[in-house]
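Only a part of the assembly is drawn; its chains keep their places, and the rest are absent.
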């Protein structure tokens, strides 16, 4: 069992995607940072293990977990039924909104307004899934990671986004003159850490830690540092 | 938000070292394996030849990304989960380059005229002697230029090792971009790094080609 | 038509058949070559001359008949090819020198590899055979630095270095201009004079007439006519008459 | 490590795989044709152009061959957008692929041109053919014929490399695969399927080239010489 190995090595290996700001990214000194990174640090510190960040990308984060190259994944994993068949999730430790945003002069009040329009998003993300199912008739323009999406939004390759407010904030920092604004909120998704199936002991430990730190406000504080807003009082299911 | 800084340049330089390291591994490993495959490809045994053809076709028809992925994680699924990424990436790149080098070298071996084989045969040399004393020295001259040329491809293709967790030049560029969103500056700098690594190689390959062409006249 | 295999023949072909796929190239060829004899094979392009030589040296396998060369049963699938080739030297129209080796190295290769001669011995040998073809001065050159006639003479020297009992020559002068041809023919003449057993495929009718003890005219994969060199002056068949007459 | 493979999960996605394969084929076919034309013109320019043309072509070839395709794609996609011109991702992908493969084609075709014997040019010249006529009737076909295997391999590589265009939102096979594996987390199964699909695609490309060669290089077909 993974927990035994962790105990034996006094080290927990957490896979984090450093390509999805503000959850995982590098600071100007090229050190990992972001809410997932800070959460992992806090978790490891509280449990009394050293933390090893395993850098992953969106295509390889699940294989890293499944082949035992990491003990758990914290990469803003939204929970869904399909995914549950492959891995186990912890209790949610954060939320991510799926919004549709565009500059002021683009009139969008309703999902009907995006029909036929080009909607930028990140391929395979929950945003992608929500927007594809809800905004039927819109043309999805999918990029490999948030960074490319942000670049596309800044350079004007697309001008409507289906992503998180966090991405919108990153975009607006780069174009202060004509900022994007949230037009529609499609969904609020909880996200959680991922485990190999059957790693129940480890999952139990993490679940307990999440419960404690949601209650004492520590997780909300970390979240607020990077996302600008606190966690909602009640985690959605 | 801070812009592109010296820290980033340093980060890229370290990543470039990985690119070089992976290239060396791929080239040495791929060279050794590729040589064996090339020999099998021109061997007298039909089954060896067919095996070599299948191997080459499989390797050349699969994207390197998929190859790396399947080797790294496939080995783990097969029960060897302690294989370090460097070995897996090295193995993947080795397999990849061996497929291409084998084909390049086969071409060179076979472009040594059949009459040279015959002449050697008529002097009572053994098959091995014919290969090592007559054919390979000639093939070697033909092979140097395209081999060095392929090295450039390997250098560029190590970028795909990011799929198994390597932070080499391209991945480093992406990470920096995630942090500061200046795709132009970053990708042009990355391009310059690659150019600095590759251009000397292609120039060398070209000069080799020219030299050999002259002496063949 | 064919005399019984002479016990002391160096080469003896008997009823040799050879096809490439559907194409019949040798159609029952028989002839003998005794020790010290010089046999010239002439005939139209495609008549099977080269193929006959290649069969003698086991570069091609035959479908029917027997070939004995210096005591080796060449038609036998169990033939020891390397032993055969230690006894037989062959020189081709296109020289086939090894371009990456110097003249001397070209000549030393087989003696050192096959006869395990020491480098020094082999070098001595190389100088000796080069002297025989009049090219001592070119030992250190690479083939591409030589003229066609010189390359051809090196090719002959390379074969001689193995001290073969039999030499085969396949149109060794037809890539050369008349002057260079002269040089090569001179070497061959001196070999013949030295008692070497030789079979040569040639277009140089005059040369064939002069050095060959026997001339074989091949036509459509068969030995059409054979006899002493003087036979060319009194052709028995229409075909040979046409062939001899066609040159100017 | 035990892992239960379950390919059936991917079955519902067959339509998406199919569209991905189709787009991959379209992208590579278009890039192949245009890249060949560009590369051939460059090769001729390099063999027979003014010094300025030769220099320009040489620079183009060196820059492209010594930098990664990914970087080229980004520069094309975002570069064009910064100029205020909006092209679709597929269009940008094709442009980048054409520019890329054009450089390689140029090198290969140049080798072919050089392999055409000078005597052939002289013969055409002595018959009174103009330069353009000589290229068209005497030089190009034998040149391309001679380097056809190298060209085939290059365009198979192009097809495989087109996977990189997923990064700028072209929905080709790799993009589809990444989306599906994110949806299902069935990474191994997805990658195996995609690997097999690419393998099949590379056979399709080779077969297409072989067939095209049979049509164009009549002599090979008539004489039964292998390509």
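Going by the order they are written in, the chains are A, B, C and D; count residues from 1 in each one.
The rule we apply is simple: a residue touches a chain if its C-beta (ideal position, glycine included) is under 8 Å from a C-beta of that chain, and two chains touch if they have at least 3 such contacts.
The model shown is predicted, which means the values in this text are computed figures rather than measured ones.
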item: Whole-assembly formula, with each chain kind represented once in the display; value: A x1, B x1, C x2, D x1
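Criterion: only the chains that are shown with their structure count from here on.
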item: Identity of the chain that, by mean CA position, is farthest from subunit B; value: C
item: Rounded Å distance between subunit A and subunit D, as computed from the means of their C-alpha atoms; value: 37
item: Separation of subunit B from subunit C, taking each centre as the mean of its C-alpha atoms, in whole Å; value: 46
item: Residue list for subunit B, restricted to those that touch at least two other chains; value: 69, 73, 76-77, 81, 183
item: Multi-chain contact sites of subunit D, meaning residues that touch two or more partners; value: 1, 3, 78, 82, 187-188
item: Touching pairs among all chains present in the structure; value: A-B, A-D, B-C, B-D
item: Residue ranges of subunit A in contact with subunit D within the complex; value: 58-60, 62-63, 66-68, 82-83, 85-87, 120, 123-125, 128-129, 141-144, 148, 151-152, 155-157
item: Subunit A residues within the subunit B interface of the complex; value: 18-21, 25-30, 54-57, 59-60, 63-64, 66-69, 145-147, 150-151, 154, 170, 173-174
item: Complex contacts: residues of subunit D adjacent to subunit A; value: 1, 3, 9, 77-78, 81-82, 86, 89, 166-169, 171, 175, 178-188
